[in-house]
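First the structure, which I've put down as structure tokens, then a few questions once you've had a look.
Every protein chain but one is kept in place in this view of the complex.
Chains: A, B and C, in written order; residue numbering restarts at 1 for each.
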């Protein structure tokens, strides 16, 4: 499918600031909703040094990951993906506030654990960017995070049955996928992880596991690489879609040891194929 | 997918009348069925004044909404969407009798609460246009209405189980989604809301809620904006598709207060993305 | 999606016979299977007279119907659609042996109730063409027939639960959709309606109803027009897909009178839209 030109000009919708220090949030985009926040840029924090070529490649892969996640039904207009900065483990890369399928290279921002934009740019961030910051802060092993909105994952999270590994592609689930219930942590909310308190509570439930579900909302999947976090979130969707068809039935899941033996997977054949597919969609 | 030229010439299938007063219904289109009616134009009612640019933009968005609703599985060949006229709250805009995916700018009509076409145009209207007129008449807060034919919504309406908010995208359902049973209201029918009596009965069941299901037929979703009505109807479909997979099972729905806190949403990221997608489909 | 040139040259794979009388079956196509038969042409029966323009339009619509039925998931590589000849009620038009999505104008044949090809052409026919011949012979009210392979229809036919009208689009099912069990009629078979005896048994089960299911095989849908048979078979698929999601659950179906009031439908908006869609797919 040919894409229109709108996405190519996404960058122009972001203000660049070339001559000043700390800034407060600027004008809110016309289409913004009340649940979204605009992050202030912190110009005192220069962007992390990194061999430009490697960083550029990773930014490109992050853009591709955004498109793959939409194409694969992991996210809809919502959900997001981030990757830890390769040159500064205290920073991560993530798109500004934008539907994943709309993300282009100019939309990728460098952000610190407090969710301040690094450098002189100013942009609106996802209201739930805090889940990324707090997970990266608490979990040095995590290199990439996907927040999924896959419908079947949502259903599993409210079904009262645990998400379990059905085949070798989801072996990583064998250590358990807990359900985070925001109401038990912070009371009545709009369900969003839109501040550090909620994000820290989520991190508690995630603990040292690779993934967690959010009751009435979606899920979070981590990985030791961008490709792993993407692949795991795709196969979490497939696994959930299968499991919801057999709610209340007794299935034979992977044994814990089988799951562990099958959990080291970067999904390399999928990544190559998915990359080609989304590239072809964009002509 | 490239579209053929038929849709571009849709306008030419509508008769324009430049020299006369009130007209009766003219020739019926070749493909018309017995359940459809042709509305007479009321040339004594001039089209409502409105800054031309704003109105043109809204008409364009209404055309886009028609395409999005088909692309998102909210409507098939049937179903429709309308928006209250921005310059005259007693009028609304809606396509003439046409499958939503076929609608072009020339097909948009201005209609009053009695479902008379405003201005000098003559065209066939949807047989169920009366549901729009009566809801706009009774509910000043409603700015846009979608009549959905999503299959899963139909199944929920005959399942005996209530449609309930499963996640924050459908928080607006938290106030309850009743089922309108046309048989109880007006007896045996062809199931269509094809006259003002049936439409008024539907309005009674809708009451002050944002949405209502129609037993054996579909559903109606309202919003305070076109984007909201569209977004709500898309996520009603997703929610229904999930819920039908768990009929008879106990699920954990949003608490009423959570639903309320999550219900103020115009789905801005989705709207931008959906708009780009249907634009790309049309080259 | 652009189609390759193969379909355009489909005609060249059919032998035309310009100088002889009755012929026996010729060479079998390389890809033929054991269950398919080659019909002999009966050159003594000249093609029925018909104003050429009207007939050409109907042949074009029949080609389009083949493509729509594949696009709408009513048929896969198998299944077929026919229409009674407008100039000779004892003949009907149907494609030669070919996947519906591959059919082009040159593949349409005129066939009599005994499934002899009319005119001087020679071609391989569907092995199940007899179901068309016998239904047209027994049911003068039937103008078009679709043999569906929609998976959900197959599941309904072996579920032990009756296919029932869930909404106004399938009102025509209100008079009942029986299941034809070929084993009870003619014993152990390959399940195909591949001779007149089986076809006549099927006609007995169809009786005066608009549709019938075939146990372990698919279904047959009739209509008073090509558009009606196509539309009914599409919505039979949708209805079956919904019903299989609620097997064993109590649903509220249309009342018989509601179904009857809703059953007169040629699906005109769908037909226009589906026609445009398959035309666009073929560039």
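Just so it is clear, a contact is a pair of C-beta atoms (placed from the backbone, for glycine too) under 8 Å apart; a residue touches a chain by one contact, two chains touch by 3 or more.
In this text, all values refer to a predicted model and were calculated from it rather than measured experimentally.
> Over the full complex, note down every shown chain the hidden chain is touching.
Missing chain, whole complex, touching shown chains: A, C.
> Considering the complete complex, identify which of C:138, C:191 or C:279 is in touch with the unshown chain.
The one listed residue touching the chain not shown is C:191.
> With the full complex in mind, choose from A:56, A:186, A:207 or A:251 the residue touching the hidden chain.
A:251
> Among C:47, C:102, C:185 or C:255, which residue is in touch with the absent chain?
In the full complex, the listed residue that touches the missing chain is C:102.
> Give me the subunit A residues in contact with the hidden chain, please.
Looking at subunit A, the ones touching the missing chain are residues 1, 165-169, 171, 238, 241-242, 245-246, 249-255, 257-258, 261-262, 264-274, 276-277, 279-281, 283.
> Residue-wise, where is subunit C in contact with the chain that is not depicted?
So the residues of subunit C touching the unseen chain are 1-4, 6-7, 29, 31-35, 76-78, 97-99, 101-102, 151-152, 154-155, 158-160, 183, 188-192, 215-218, 244-245, 247-248.
As a working rule, only the chains that are shown with their structure count from here on.
> Could you draw the chains as nodes, link the ones that touch, and say if you get a line, ring, star, complete or other?
line
> From the C-alpha centre of subunit A to that of subunit B, how far is it in Å?
Centres of subunit A and subunit B (C-alpha means) sit 34 Å apart.
> What whole-number Å value describes the gap between the mean CA coordinates of subunit A and subunit C?
It comes to 48 Å between the two C-alpha centres.
> Any chance you could list the residues of subunit B touching two or more other chains?
1, 245
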